[in-house]
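Structure first, then comments.
What you see is the complex with one protein chain gone and the rest in place.
All chains are identified by letter, namely A and B, in their written order; residue positions are counted from 1 within each chain.
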Amino acid sequence: MLASYLPIAFLLILAGAFALVSVTLSRLISPKDPSPQKLMPYECGIAEIDPPVERFPVRFYLVAMLFVIFDVEVILFFPWALSFKSFPVFSLIAMSVFIFMLGVAFVYEWRNGGLEWD
Amino acid sequence: MNLSWLILAAPLAGAVVLLGYGKRFGRSSGVIACVAMSVAFVAALISMRWLLAVPNGGRSVHFHLFEWLAVGRLHLGVDLRYDPLSAAMTAMVTGVGLLIHIYSTGYMEGDPRFHRFFAYLNLFVFSMLLLVLADNLLFLYAGWELVGLCSYLLIGFWFERPAAATAAKKAFITTRIGDTGMLIGIFVLFASVHSLYIPFINRAAADGSITKTTATAAALLLFMGAVGKSAQIPLYVWLPDAMEGPTPVSALIHAATMVTAGVYLVVRMNPLYQLAHAAAMVVAVIGVATALYAAILAMAEDDIKRVLAYSTISQLGFMFLGAGVGANGAAVFHLITHAFFKSLLFLGAGSVMHGLGGETALDRMGGLRKAMPWTFAVMFCAWGAITGVLPFAGFFSKDAIMASVWAGGHTALFVVGAIAAMCTAFYMSRLLFLAFFGRERWSEGVHPHESPKSMVIPMAILAVASIFGGLLNLPEGLKGAARLSGFLDPIVGKANEKEALGVVLVMWALAAVATLGAWFIYATGDLRRRETVRARLGPVNTLVRQKFFVDEIYATVIVAPLRLGASFCAGVLDRRVIDGAVNGAATLVSRASEVWRKLQTGFVRSYAVGILGGAALLVLYVVVRTR
Partner (left out) sequence: MPVVQHWTVLLPELALVGGAIFLLLIDAAKPSQRGPHLAFITLVAVVTSGVLAFFQWSHPTTSALGGMVVGDKFGVFARFIILGAGFLATLTAPAYLHRRGLDRAEFYALLLLSTAGMTLLAVSSDLVMVFITIELLSLALYVMAGFERGRLESQEASMKYFLLGAFASAFLLYGIAFVFGGTGTTNLLRIRAETSLGGVADFRLVGLAVALLAVGLGFKAAMVPFHMWTPDAYQGAPTPVTAFMAGGTKAAAFAALLRVLVLSVPELRWDWQGPLAALTVLTVVFASIIAVSQTDVKRMLAYSSISHAGFVAIAVVAASRSGIAAALVYLLVYTAMTIGAFGCVMLFRDGDGERVHLAKYSGLGVRRPAAAALFAFFLFSLAGIPPTGGFWAKWYVFFAAIRSHHAWLAIVAVGASVIAAFFYVRVAVVMFMQEPPEGDEMELDSSVGLKIALALCLLVVVAVGVAPGFFLHLAEKALPFGG
């Protein structure tokens, strides 16, 4: 049974070896002639104007999170609706609790200014 | 209602409050301590009443407070035993303790560590009560060591004085020698019966499931502890020095309560001593020898408190004599009356010192009966009690012991005891006459005055107790009911006490002779007659006045070789071998620490490698093992 895992092991070794060989080779055979200009970011001769890494505003994450929350809610609704008839009372209560929890989180974010994009 | 938990809890609460917040209470900490003691005393009385209502024979109650420790076969709970013996002891300890607390509020007035003093006093009372209420030897031992600790703290209370600090150390170390033996004795008993419960051990001793050899060994080892704590030969040397502590401390700890713990232990374990005759005889012989020896020393002592210290040692010797010949009831009776009159003597001495500005030398007293009438009156009562004048308490208790010794046929012990009693009458009369009669010899600028009420009232109460304490146990021959004996007998066993009028008469005659002698030598105006006596005694006088050079002998024979060995151990063994090993190990650890901490690089990636490496090793182990 263990033999059937052999291709995976082989692939692992191959991947590791490839990474190792490329890194080592590039170290060994690349020309090394550093100069201040070359060591600067974007080594093309022009000094950069903006800082190299642009940060996303935090607001973006807040909206993204809201989206995910309601996305998950919708996904959960489908199986719930399909099996609703099997346990009508219990599943209604359970889903109400779930929506209530989401509602609390939503209200909290809303009241703390999470929806205002300025 | 049985309130024995409260008896224990009240002084503990007082001690905790005063240790924690004593400074904040300042002067009123004395009141707090007294309140705690009053609660304990009242609780002791209520519990006693309750116990008396129980029919005789069933008067032994066991309280399981909580399970403390259970390891293997050893089950130890925090348990109390309330029976006639502990009832008598708790009533005595709380009663005398309360009076001494009240007295101390006057005596310690103005001391900068006033609150600390009362915290220690309360702690001491708690420890003593733990000792007498404990139902297993471990907690008895805990109380035993705690009273030792309190004694250390209180003897050295004025630790600015080098003598006090040294005395405290001496007391602690000397009693430790005995305690070590006692601890081994406890181990022996546990190894033999697999229990530390006192009733269990006593039952085992009574029905013979302990062999006689084991019983003898254990009894002697326990007695070693008693010898240390109750200052018997050869470990008595700490008690006279302990007089460096404040006088109320001497009264409470070194006269009335702590030093009687040894007697209590022997009486408590009486079935063991009944089984081990030889050990009981050792107890009696050491007791009577100490009684005589300390009485002789007291006759030549010039410091009022030290006279009383030797007197305490001597009286404890009488109690051990009683316990050794099986007169346990009489021993406890004497223990209680002694607590009354001896603490009274100490308080009286404290009152004299208070009035004379701290003077303790008998040579610089004299004629105080006019200046301090109350103190004189109470001291007179105490004198009557200790010398054994008829209506006073000491007569009945000492007579009970001596009668038992005589009835038991121990003639030699009786003779030595009688001589010791005679010496007692002599040194006590000497003290009384030197202090209160004769010419006024106090130093310039000293104006004796009576002590404040807070000191006089407790003394008066103790004086009453010293007079009527005998009523506790009037012998049947005097139409009494021997109440205390009847109360204690189920616990301590019945002694063969026969009324022997002859014994009483002999004791009386001896005391009278001694008192008259003392009057002849000391009560007259100057002390010329004393000088004559001293000169006639010659070298004997010197020997006694130097306390038979025991301190010096101990210093050369025991302390010096020990010190030599210790300095060898400290200088060569400890510094070179052990310190070397310890320091080496410590260096190794700190080197390893310096190196290994470099593993903690601060980079998340190396932390992740740590987790990965650990996981890889675990997985590898599983893979290798399951192959």
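The rule we apply is simple: a residue touches a chain if its C-beta (ideal position, glycine included) is under 8 Å from a C-beta of that chain, and two chains touch if they have at least 3 such contacts.
Nothing here was measured: the structure is a model prediction, and the numbers come from that model.
Within the complete assembly, A:Y108 is the residue of A:F10, A:F67, A:F87 or A:Y108 that touches the hidden chain. Of the candidate positions B:W68, B:F468, B:F520 or B:F568, contact with the hidden chain is made by B:W68.
Looking at B:D207, B:E444 or B:E594, the residue that reaches the missing chain in the full complex is B:E594.
Remark: the residues of chain B touching the chain excluded from display are 66-71, 76-78, 586, 589-590, 592-594, 596-597, 599-600, 602, 604, 606-608, 610-611, 613-615, 618-619, 621-623, 625-626. Considering the complete assembly, chain A touches the hidden chain via residues 101, 104-105, 107-108, 110-113.
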